[in-house]
Structure formats: structure tokens, C-alpha cells
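Have a look at the structure below, then the notes.
Let's look at chain A:
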Amino acid sequence: MKQHVCSTVNGEPVEFLCAADETALEVLRDRLSLTGTKEGCGTGDCGACSVLLDDRLVCSCLVFAAELEGRRVTTVEGIATPEALHPVQQKLLEHAALQCGICTPGVVVAAKALIDANPNPTEEETRYWLAGNLCRCTGYDKIIRAVMDAAAEMRGATS
Partner candidate 1 sequence: MARVFLPQQLHRLTGGAAELELGAEDYRSLMAELDRRYPGFRQAIEQDFALVIDGDIINDPLLETLPPDSEIHFLHRLGGG
Partner candidate 2 sequence: MESFAYQAPDSLDAAVALLAEQREASVRTQILAGGTDMIVQLRSVDRAPRMIVDIKRIPETRSIKLGADGLILGAAVTGAELSARDDVTAIYPGLVEAADLIGSTQIQGRASVGGNLCNASPAGDTIPALIANGAICQIAGPGGWRELPVEDFVVGVGRNALEPGEFLVALRLPAAQPRSADAYLRFTPRSEMDIAVASAGVRLAVDEDGVCTEARVAIGAVAVTALLVPEAAEALIGTRLDDAACAAAAAASTAAARPISDKRGTEAYRRTVVGVLTRRAAVIARDRALGGQA
């Protein structure tokens, strides 16, 4: 028995059919072709599948697709505008804060959520907020600097 689900993904209305035990991650990647969201573990331990669900940061591998009925999802594909990258994306590039890049989509989404919630995060707050985003390449140093730099730039732009 398939579930019929109406949802909003990256601002666009979407409809899909899914099994009741399918996850949001599976639907995003396999049914909606939004492969920017990555699967690193499938158990909520790595953060590579991070998305915003009604603006709340979650692991899409731990959300049933059926739960998306009537809800809004933002994936990494929905963070930049056609005109410009989000400051988090731009600063990750400028700081060379990615090596292989597999964790980057999750970091982008999580860091955007951090700055939306806390425009002036300390290093410690940034590290704890991003503790659920495993990165095996960078040792986190440049990621933390890039995210704090993005927050600073956004504060500057809005003041």
C-alpha cells in the first residue's frame, strides 16, 4: 500500500507515492532526483543527509517520507539563489573547507540553520552545533572558520 504525499521541496510543490517505511532521504534521492543530499550511514550518526524540515535541521534518513505531508523541506539544492551562493557556501569555498566534499551538502544545510538560529555563534557553539556532521578529511578547522566567517559577513550585511 503506497502513501500519496503532497509536500513542498525547495519552494516547489511536489507529489509522490512512497512505501510507508521509505525514508525522506530515499524519496529525495531516488524519487525526486535530488542527489545532493548524501547517505553516509543511514542511522543519523553522520549528518550527510541533513535537510531542513519546516526550517528545523534534521537527518532525512530518520524521517519517514510519509511524514512530509503538508511540510516544507529544504535541501542543499535549495540554499543558493540563481544570483549568488549562500554566504556559507561561498566561505566554505574561500576557506578551502572541503576536501572530498561528501559531507559538504550536510554542512551547508546545518551551518545555514545555525546562523539562522544564532547569527553570532562562538567557536564552541559552532563546534557543538556541527557535531552531528562528520567530516573525515578536514579535521573541522577550516569548516569552523568558514562558518563563523559566513556568520560575520551576514551580520555585517544586515547591520
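On how the list was made: all candidates are chains of the complex that A comes from, given by their letters.
We adopt the following convention: a residue touches a chain if its C-beta (ideal position, glycine included) is under 8 Å from a C-beta of that chain, and two chains touch if they have at least 3 such contacts; residues count from 1.
All values reported here derive from a predicted model rather than from experimental measurement.
Colleague: For chain A in this complex, which listed candidate touches it: 1 or 2?
Modeller: 2
Colleague: Can you name the residues of chain A that touch candidate 2 in the complex?
Modeller: 1, 3, 19-21, 23, 42-45, 47, 50, 53, 56-59, 61-64, 66-67, 69, 110, 113-114, 128-133
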